[in-house]
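Every protein chain of the complex appears in place save one, which is left out.
Order of writing sets the chain letters: A, B, C and D. Residues in each chain are counted from 1.
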Amino acid sequence: MTHPRPTSPTILPLRLEGVGYDVAGKTLLSDISLAVDPGRRLVVMGANGAGKSLLLRLCHGLIAPTAGRCIWADGSIRAHAQAMVFQRPILLRRSVAANLDYPLALRGLSRQARRATVARTLDRFGLGPLADRPARLLSGGEQQRLALARAWSMQPEVLFLDEPTSALDPSATRIIEEMLMGFSAEGITIVLTTHNLGQARRLAEDVAFLHRGRLIEHRPAADFFAGPAAPEARAFLAGDLIW
Amino acid sequence: MTHPRPTSPTILPLRLEGVGYDVAGKTLLSDISLAVDPGRRLVVMGANGAGKSLLLRLCHGLIAPTAGRCIWADGSIRAHAQAMVFQRPILLRRSVAANLDYPLALRGLSRQARRATVARTLDRFGLGPLADRPARLLSGGEQQRLALARAWSMQPEVLFLDEPTSALDPSATRIIEEMLMGFSAEGITIVLTTHNLGQARRLAEDVAFLHRGRLIEHRPAADFFAGPAAPEARAFLAGDLIW
Amino acid sequence: QEFIIVASTTSTENSGLFGHILPMFQAETGIEVRVVSQGTGQALETGRRGDADVVFVHARAQEEAFVAEGYGVQRFDVMYNDFVIVGPADDPAGVRAADSAAAAMAAIAGAGASFASRGDDSGTHTAEKGLWSAAGIDPAGDWYLSTGSGMGATLNTAAQVPAYALTDRGTWLSFANRGPLEIVAQGDPVLFNPYGIILVNPDKHAHVKAEQGQAFIDWIVSEAGQQAIASFTVAGEQLFFPSVQ
Amino acid sequence: MAADAALMQIIGLSLRVTLTAVLVACAIGLPLGAALALARFPGRGAVIVVFNALMGLPPVVAGLVVYLMLSRSGPLGDLALLFTPEAMILAQTVLILPIVVSLTRSVVEDIWAEYREQLQSLGASRLRAVPTLLWDGRVSLLTGVLAGFGRASAEVGAVLIVGGNIAGHTRTMTTAITLETSRGNLGLAVALGIILLALTLTLNAVAWGAGQWARGRLG
Partner (left out) sequence: MAADAALMQIIGLSLRVTLTAVLVACAIGLPLGAALALARFPGRGAVIVVFNALMGLPPVVAGLVVYLMLSRSGPLGDLALLFTPEAMILAQTVLILPIVVSLTRSVVEDIWAEYREQLQSLGASRLRAVPTLLWDGRVSLLTGVLAGFGRASAEVGAVLIVGGNIAGHTRTMTTAITLETSRGNLGLAVALGIILLALTLTLNAVAWGAGQWARGRLG
């Protein structure tokens, strides 16, 4: 990894205590208690509409729970030193390089430091040839790669990834998985959702399984894949669930 | 399949003759000659940014080639009786049901016929409970399912699918694959891109492999997966390519 | 509902005269009078284009030309009021000492005191130009403000600068935003300001409501109309004086 | 003016003229603006620039043009519309149409950029896409319509020329304000202005409420 090590984690664990999320009278998440422990790789699984993306957005501090609370170890509601790759990444109406530059400028990095980081990131993610392209005209996979690169360049302590390789080709997927393992080795905490069971098996240290807005399993990955306790999770792994 | 059989295909084959596509002096696709034969399942493969989405949009008539031509068997440039599921589906700012109703209304169906078709489609795709939700607030997978449902309800002769299951959970993916096989059995022609090699193996009758905007293989699937001629395709299948 | 359109000047409308006399006319004849108040030039143009049935303005030379060109049938004297020169109460140019209107203007020019002119070729502006030429002065310079506006707007400006201005007494009496201004010169016979009324020629514009228009003219020059004009007062002062004996 | 009945009559006329003009301008301008956003034809840029520029059409000029049309000596003189509320509606429509067209075009262009391929894929012709885009952009379009309404309700130059500011017939709030200003009754003029703004405020509050409701239902 050419990426500098992050400073030792101080903001973790992130604790969710009895978290619920309602919109317009509909309960989308309910009573979720969960700790995101430092340095672990947590994979959040569940069917479409189970609430995975909502859970990540809650953890990341983008939406506020309507019940319970999410709290970081340092007592803050929304810690810095975290980054997220969205399921549907939003790129700014600027060039690829400018998209990478933007969060660095937000952090007050000098022009020089930014230029170096951008160059390093472009190179690391194979985006060099696309640097001057308008980001919004990239292909689906290129956009997702750029979103990953942008999150990486922010040197987070915790990285939230919402189906980060869904648009990537097999080799890109493999490389990203290797990179995530590398981050993890550096001590970065990773929270990831995926519908790719192979990926989940490869990456997960812990698994949280959501079903209709409820957390029904949260266990070490080995236990979970060996045979989940909840019938819904068993059915999910077997590909049995119907909508 | 509860879906009525389409009338016998008359618009196929679709022929691409020396098709190229340039934007702002950059060649994104070049010299593609290809026939989409009636009733077949063609899977378009290639790395991120290879040009798969552009090729589908060209075939579907959304963009015009800057070289060569795309022509349907009936001589038209842009035939009706086709539908497409986009890589990033665009849903109207309306309810789920209204999104399904819209293309039917465009075709001049009576209110009654529309109501019946919408109900059938909602049911078929497990979207019943979501019928009155604003479509843009659905989860990623739910949105993709709605886009698939909308395309299905249009009873196309040709269905273009750009990574249609990238956001779906495993069981939804399996069901969609089964449905696609079902359509194919009814004579509907299917053109699909995917980065899921398993899915490609399961669905493909023919494979077109794109590399940097060029069509470098177009063969029956069995031949292709047995061992592609082109080294790029071999590397791709092995997951070897790096960007 | 019968109605006629009368193109008139802002000074008559602003003073409130029409609000006073028109109900009397309507009560008598059942004819509604719709008054479009415009600059004198614009009012005559409105008549020329056939968009009014009657014009009621104060710019004698232009009125006579209007009739001579065949746009109007005949001009009738209706009433007069007079112009006054207003200026800052402390009268920096010493206008109060002048013994004629022309002398007053000369004093203003001589002292280089600010003067606000309407500069819009209205009846008032025409009268003002007459006074300057009588005084032998070609007004120009920083002190001479050509506002290119109606009487009210010009007085608003004059009150702020402050500046001298020529105004008709009617507008002045009903004008509320006087600031430091007061009348500094009045009474010279050249400040006499006659109003005329003309029926637009139906030979030029067939749709002109000649009968009702003439009825209005007949009424306004009649005993009843003249009395109505005479009975209009603002703050206890009569503004317009009947000119038909 | 002192009489409440007269004031009511003036307010009523102002509302009638302005709202009718806005309605007509929307009926023409919304589809036209959307069509301009979608259409591709030589000279499209020029048409857009002209509509943008016409947002700066001086009311006096709009008024004069309508005046010269409706004048007895003008081409439409026989309609005898001059110095009537109808003439005022016409002049205001001319005035605010470019605003509605330009702002609609701008909003619809943005939605169209997102929707184009999907709508074409669903089988919508450009013509058929117009109502779809207007409907899906309704919350954003509202501000443009309100800008047009504001321009119309505040406008005095055009209605003065074609309406004539005839007491009891074509006198509106704005022409009354102008009249009181020229009478030096600045206090009264400002008071009338405040009444007019209060009316505008009420209408805007209602429109905003409706917009919020629509946004809630639309997600």
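One rule holds for everything that comes next: a contact is a pair of C-beta atoms (placed from the backbone, for glycine too) under 8 Å apart; a residue touches a chain by one contact, two chains touch by 3 or more.
Note that this is a predicted model, so its numbers are computed, not measured.
Here the chain not displayed is in touch, across the complete complex, with A, C, D. Per the touch definition above, the residue from A:Ala83, A:Ile188 or A:Ala233 contacting the chain not shown is A:Ala83. Screening A:Val23, A:Ala113, A:Leu137 or A:Ala185 against the full complex identifies A:Leu137 as the residue touching the chain left out. Interface residues of chain C facing the missing partner chain: 38-39, 41-46, 119-122, 145-150, 153, 156-157, 160-161, 179.
For chain A, the list of residues touching the undisplayed chain reads 57, 60-62, 80, 83-84, 86, 89-90, 92-94, 102-103, 106-107, 133-137, 150, 154. Against the chain not shown here, chain D presents residues 45, 48-50, 52-61, 64-65, 67-68, 98-99, 102-103, 105-107, 109-110, 140, 142-144, 146-147, 149-154, 156-157, 161, 173-174, 177-178, 181, 186, 189-190, 193-194, 196-197, 200-201, 203-205, 207-208, 212.
Criterion: only the chains that are shown with their structure count from here on.
Mean C-alpha position of chain A lies 29 Å from that of chain B.
Counting partner chains per residue, chain B has residues 137 touching two or more of them. Residue positions of chain D with contacts to 2 or more other chains are absent.
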